[in-house]
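The structure under discussion is supplied below as structure tokens; questions concerning it will follow.
For this depiction, one protein chain was excluded, whereas all remaining protein chains were kept in their positions.
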Amino acid sequence: MTHSFASDNTAPVHPEILAALAAVNEGHSPAYGSDPTTAALAERVAATFERGARTVVVPTGTGANILALNAAAPYGGGVVVADVAHVVADEAGAPARHGLTVLTCPTVDGRLTPDAITRWARDTGNIHHAQPVVVSITQATELGTVYSPDDVARLVESAHAAGMLVHMDGARIANAAVHLGVGLREAVGDVDLLSLGGTKNGGMGAEAVVTFSDDLASAVRHLHKPNLQLASKQRYLSAQLLALLDGDAPLWERCATSANARAAEIAAGLATPETAATGVAVVAPVEANLLFVRMPQAAADRVAREHQAFGTPHDDGTATVRIVCSWDTTPADASALLATIREEG
Amino acid sequence: MTHSFASDNTAPVHPEILAALAAVNEGHSPAYGSDPTTAALAERVAATFERGARTVVVPTGTGANILALNAAAPYGGGVVVADVAHVVADEAGAPARHGLTVLTCPTVDGRLTPDAITRWARDTGNIHHAQPVVVSITQATELGTVYSPDDVARLVESAHAAGMLVHMDGARIANAAVHLGVGLREAVGDVDLLSLGGTKNGGMGAEAVVTFSDDLASAVRHLHKPNLQLASKQRYLSAQLLALLDGDAPLWERCATSANARAAEIAAGLATPETAATGVAVVAPVEANLLFVRMPQAAADRVAREHQAFGTPHDDGTATVRIVCSWDTTPADASALLATIREEG
Amino acid sequence: MTHSFASDNTAPVHPEILAALAAVNEGHSPAYGSDPTTAALAERVAATFERGARTVVVPTGTGANILALNAAAPYGGGVVVADVAHVVADEAGAPARHGLTVLTCPTVDGRLTPDAITRWARDTGNIHHAQPVVVSITQATELGTVYSPDDVARLVESAHAAGMLVHMDGARIANAAVHLGVGLREAVGDVDLLSLGGTKNGGMGAEAVVTFSDDLASAVRHLHKPNLQLASKQRYLSAQLLALLDGDAPLWERCATSANARAAEIAAGLATPETAATGVAVVAPVEANLLFVRMPQAAADRVAREHQAFGTPHDDGTATVRIVCSWDTTPADASALLATIREEG
Partner (left out) sequence: MTHSFASDNTAPVHPEILAALAAVNEGHSPAYGSDPTTAALAERVAATFERGARTVVVPTGTGANILALNAAAPYGGGVVVADVAHVVADEAGAPARHGLTVLTCPTVDGRLTPDAITRWARDTGNIHHAQPVVVSITQATELGTVYSPDDVARLVESAHAAGMLVHMDGARIANAAVHLGVGLREAVGDVDLLSLGGTKNGGMGAEAVVTFSDDLASAVRHLHKPNLQLASKQRYLSAQLLALLDGDAPLWERCATSANARAAEIAAGLATPETAATGVAVVAPVEANLLFVRMPQAAADRVAREHQAFGTPHDDGTATVRIVCSWDTTPADASALLATIREEG
């Protein structure tokens, strides 16, 4: 398969991460997180995110989100999310399987606003409604937009004022930070819980739940194994995340910079008057490594066939195609995709 | 750390498996199980286990067990298990978190017998008791013993006669098959669901749930993501299992043969009259790659310190130490452990 | 408190039901459903609903709905419902607490149509989405409309064709049957599971889950106590339902006829040109015992204060007030309410 635009999950593992796995493959090491690699990761995360950050490593992104949300919503209850959030749209009922009611809000561009919190806060204390206890935002969002540090701060303030915690699904936190031109610490802000993504950004399969209080850290630790997220040979998960986070020009930044640049190139290529004239339009601001493009169905069909980016058809003969760039997407891949769209557009 | 006897989870990944991971790290591949490696694994498992075996790949052993048991017990209900079973003793309340009541039976040597099924079957139809719907056996058992094909057949017959399904926790199925001198197919028998282990036997972190009926296959597929077990870059899990299963002298067999041999050497070393005279005794038949040895507390302390094998103290000044051999445990490791025990015994 | 229009749950117990409770209060009787009253109810329900109807008695309506839906959706998964359905709007996250993802559909008048099933059926087999396994309709709906026998038949046909079961929340099934001028059997149609309501229609606190297949009956029986719905002194629940169902001019019919008549009187009173001119409008067809009326906020405030019917404010100075008639609502109550609305309208 050529480079696919279907998802950053179709990309291979970055060679530096494979090398890191080989490097920790020396001799025996305690299982279940008592190993030195996991300890080093915990230190690295604490230094990166400050505020007493505590870390738990998990194998999947859905696992990270649900573990974090279960810790934040001990009695079940409601999770306020954008209607396009992964947690509501693509996790196969995992929230409900874990007692969580998703309380959705429509959004223009994937970004939740404090209005959503205000709206759902009205249910607090109403015994007939799920109690809204945590807000979950995705950074970057599922539509490829990014919350500014101010956006995050305002949401955190509103949520806390309403008695809710804030969780950030950071499956693409690296792409958000690169867009913002800030470090991970600033891109995350002062949320209460973070799903720290590694897999989509060059990893093999490693995420972390990061918490910023004793209570949440204890809850996550309590739920780690019951929620089926405790890996035995944990050093191999921690090594991936450590390889992404460590160093002066860290891998997370290099991978995300490349992926974002490809998305920007595609967006720029589609913004020309000629292309726009053919009815091709980018749906939301392109700020991270993915974009949604409305195009004629014929173009969408060829893009699916040749570039593995898939769309949702509309009644008017067009389709909205989701295009995701990966750490290894090349400028040539982007150009080829643009050429296909222009030919059929 | 030197070679540890704490667990087969402390061992590194076998080089052939690391090589298999590197080999699949070429270009893009569909995510979430639509990749060719996962397809090849599915074929391999179907050929190995016959009876229409269907496969779902998961990242952790607890995840495999709970996913299988949830499929077998759709309305919750009871899981009949040996009191030493991993699912009751070491899964941190994961069964209850997933609606399952464990119905334990005392055993002499870790092996469940049809009596256990008969005993719990009396609750069938009693609205005040959890309904016993599935029997879960571990092959090899947590005490290092192995069910013979006849044992398994008798349990399956009893369970089915009582209207229960049978699940096998095959975290150490390779060690069982090697002990029995049979293939994996024969070591598994005609159970309804299998947790197929890869991690403990040289893998990095990969297990599978294997089912043998349309209904169970559909249930497992339904629960894969809601139970937080669907990995995105699944080719890296499938590649591990494929590397273990494929070939004429498959890796699973070589790894398990080595680990079992080390356990047998230790057992033989402890069976000498001199050692027995010091109050050192093996608790259960040594058939797989682990053994439980009762020894003076001083010996247990030194074994913990020098060989990372840990024990449970008794009131009489002795302790029972759990010793697990891994695929890379050497004869020298075994000799060193024996020497320590003898010196302090 | 005068007669309230807040809910049919504010009404007292019908004297015939109190008398039935006194009548079964003779001597000892087996607990947990082995009593003769429960047996008589089971026969009565089987005769009323035909198709091999089996009954389980429960204390609350939310309990009945969730017990039925859990039986229909053994692996969790999705419940297709109208967006105004009680199960999504007013059960405080109970579906998610029991593993159920609600899949909502907008409706014009509270009635789900086969389109909703078609829309959600597209998720079947998609491992990233909750699997739609059961459709839940409310008869009469939360907006006071009623499904015709043809409506129900079409929904059942569509659902079954899509591999889904159909559950009916019959909290107000009596009001629906009276409106349709048919028996309970016809008002229910050929759904797979029924929550049979007693409480709102003159009962004290008694509902039943009725199933029409061996598998569903067994599942409900399995879940009765684990779902916290098994009452010990069950004769007192069964006696209420039996008092409603038994006899030639059964109590369910008399109670619902009276409540529906009051709602019709109010609707007729609001339909006069004079009233309509004041901006008062009934939102949906008035077919059962409840109606939603849009009116000036001042009217809504007075209706809340004097008649305990409560509304949702709009931005334009109006509010939509929910008015529910009970078995004991009198023509004088209806007239008084109308007078209040007219004065302020």
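Should a chain be cited, it is by its letter among A, B and C, assigned in written order, with residues numbered from 1 in that chain.
Just so we're on the same page, a residue touches a chain if its C-beta (ideal position, glycine included) is under 8 Å from a C-beta of that chain, and two chains touch if they have at least 3 such contacts.
Because the structure is a prediction, the values reported are computed rather than measured.
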item: Which residue of C:Ala6, C:Val182 or C:Ala281 touches the chain not shown here; value: C:Ala6
item: Touching residue (missing chain; options A:Pro226, A:Pro296 or A:Gly311); value: A:Pro226
item: Residue of C:Ala42, C:Ala73 or C:Ala92 touching the missing chain in the full complex; value: C:Ala92
item: Of A:Pro30, A:Gly76 or A:Gly110, the residue in touch with the unshown chain; value: A:Gly76
item: Residues from chain A at the interface with the omitted partner, ascending; value: 32-33, 70-71, 74-77, 127-128, 130-131, 219, 221-226, 230
item: Contacts of chain B with the absent chain, listed as residue ranges; value: 76-78, 89-93, 95-97, 99-102, 127-131
item: Chain C residues that touch the omitted chain in the full complex; value: 1-4, 6-7, 9-13, 18, 21-22, 25-32, 59-63, 66, 91-94, 96-97, 199-200, 203-205, 224-233, 236-237, 308, 326
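Just so we're on the same page, only the chains that are shown with their structure count from here on.
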item: Chain centroid nearest the full-protein CA centroid; value: A
item: Equivalent interface positions on chain A and chain C, same or different at half; value: same
item: Gap in Å, rounded to a whole number, between the CA centres of chain B and chain A; value: 34
item: Centre distance in Å when chain A and chain C are each reduced to the mean of their C-alpha atoms; value: 41
item: In chain A, residues with contacts to at least two other chains; value: 91-93, 96-97
